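Excluded from the complex is one protein chain; the other protein chains are retained at their positions.
First chain written, first letter: the chains are A and B, and each begins at residue 1.
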């Protein structure tokens, strides 16, 4: 079903509504309490919540399955955990915060002297009021995490220690959802779903992508959009292992995490460095009114590590607000729902929608009258008299599009070179196209039918 | 007639004399009062003045002639215009300033109440003492322009309004002059001749190029130099339309406008960005002692817009002092003869002559003894003892020329890389050539006879 049948790619703009921030926040808040880890019921419950919004396909990979160099882990499920002092009072209680138990802690039911117990407690001495977030996926161990200030108040006595967890064969679970476009070429949007009650990292990313997927339903697009909700590292690796040939269809991609705080935005480029996704996000952020940080690829971070491993080298970047590890709230109990705001979620969401909008509508046009400028005035293409700023910008955009639509420059190229917003450049192109001064040179997707003429003013 | 017959390309230096600034100013002052527009007697009178200095070819293109996407306009000629108040006093008088009438105003002879009249008056409220410069070439309209302070003093009464203009079929007029060099390859120098009494924009450019053309008479050059005096936009388009094949002979070019104020200099690169003209002007300005601004090409400005349209993409840049639109005097009555100075005209002229000098004499030389340095001392090529600054610079220039005359670098390349003035590098090359240590590798113009040996110290 080609977009030409009445579809308007600019409907993407319509996805950006003022209530989007609240809606994303609301879903983040809903999934916040779930005790997620890399495999187990926490992931399942989270995917079920997503599935209540979009038609998510849920995949279950048996523990022990080989995925590249890795093995699908056992499931970890936990019912309760606490430390009771000699008086029988719970000095640490999993029911109060699931961060209190190191993820993948083996079951424990014992009584320990303080000295011994301390060897199993993580704290943050420099942030004494915060509970750290810790994991031990692949080394069998157990531990509690607690505020250093409370840790210091522990009396030298005997403690009852209980972790009522199970670590047993089951499944590694991930979900994916495909928004089908004209082309089989894909835009990947990926969020990790393995962190417990951390709001920004990554309830925010899960909620943003869920909202986006839901809003895109019915929208005709050139690309197909694959939404992947998978546990960090092992989930992305499992997906790649099971989709090794499909991966080459990914023409653009974003890993989305920590999108609700006030920082950044931070964009880490794909390993390629100059992929369309890198140029598109950079352009959007440059015109966002925010103070973006654009960073080169490095092989540490989130699942872009896997998508950008040299055997795949996919054009997938990382979109965040504050960069992972750069803020005191990172991987602590301070990353709670008060740390993310609807406004910041809306800004992040808008930037991602605008990026998609660029990728969808970028293309090369040809100046149909390349010798000298055409006479814009007789076509009403000059800005209205009086010199309004917008009119002047539109006139500049028209001149830029005419001058650089030489077969070597697409709209995004022209937007970058002119430093004008892509939307203004695209609007100029459409105006010129409507007057026969510009023709679409080629579709942006080689395999797709020509979309010349899809877009009318 | 090859330059080898006694010609010395360095005679170009001789064109820079202290009186050049006064001479250019003087001619700018002479043509300042003429009421120019894009077609009509104003242009003709201006071209006649130029023709009194150089053998200008004047071309007349009938109104209505199609030139690419445009049509040669009707002529606009004006005898008088005024607004008289109820007392019969002229509150606006074309005889006092031709800026008072919007260019291409249709004839008017009527009586209007103030309210109605005001809809036909342009002012600059933020610069209340200045008359704006306005045009309406392609929309039939009429208007007066006046100082806002005077506009505010207009009494609420009835006014007699007269514009004694004619808008009728005639000719679009432009002039060109060719200084013939050894080669048919051309250096284009272009000034717009369509603005009324604005001194900097562009009496200054017209006068500078007229002076240059006159001074170049008799000078043997490698390139041919085409001087084009044409109305902005439509004139350049008409020239290109009538010289579509010849355009490819243009190897270098400058649009010259607003060259008499104290600003800049400003150089806007050609669309190519790294053409010889771009590198030569940049180099000259970098060593000018002034505070130049080098800007990338953008498709807004003067006639470089046409020369750099994608169907031509000629290596033509824009040379100015202050950039168009960047100063309060721009397109107002403050752009009068007091705004331009002989000193600034001389600086602009010198920069253009030095640019031509580079283009004329740039070339690739080959180190005849490329293994190790030759012994300079035994040839007297080391600077005099005592370490004078000039001698040290000359020694450095000799070492740079020797080291980089490897077949891949021309003199301008070496001047850029060493950050030494081109003239110093060239002098070093000539000294080395005279001692047989350097040979001319190839002519700068492929079609021209080899000029190796043209230049002796």
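Keep in mind that, in the parts below, a contact is a pair of C-beta atoms (placed from the backbone, for glycine too) under 8 Å apart; a residue touches a chain by one contact, two chains touch by 3 or more.
None of the values given here were measured: they were computed from a predicted structure.
Residue in contact with the omitted chain (choice from B:113, B:139, B:217 or B:369): B:369.
Among B:239, B:349 or B:404, only B:404 touches the chain left out of the display. Only one residue from A:64, A:128 or A:299 touches the chain missing from this view: A:299. Think of the hidden chain as still there; on chain B it touches residues 367, 369-375, 377-378, 396, 399-400, 402-406, 418. Contact between chain A and the absent chain runs through residues 68-70, 138-139, 233, 236-237, 240-241, 244, 271, 298-300, 305-306, 308-313.
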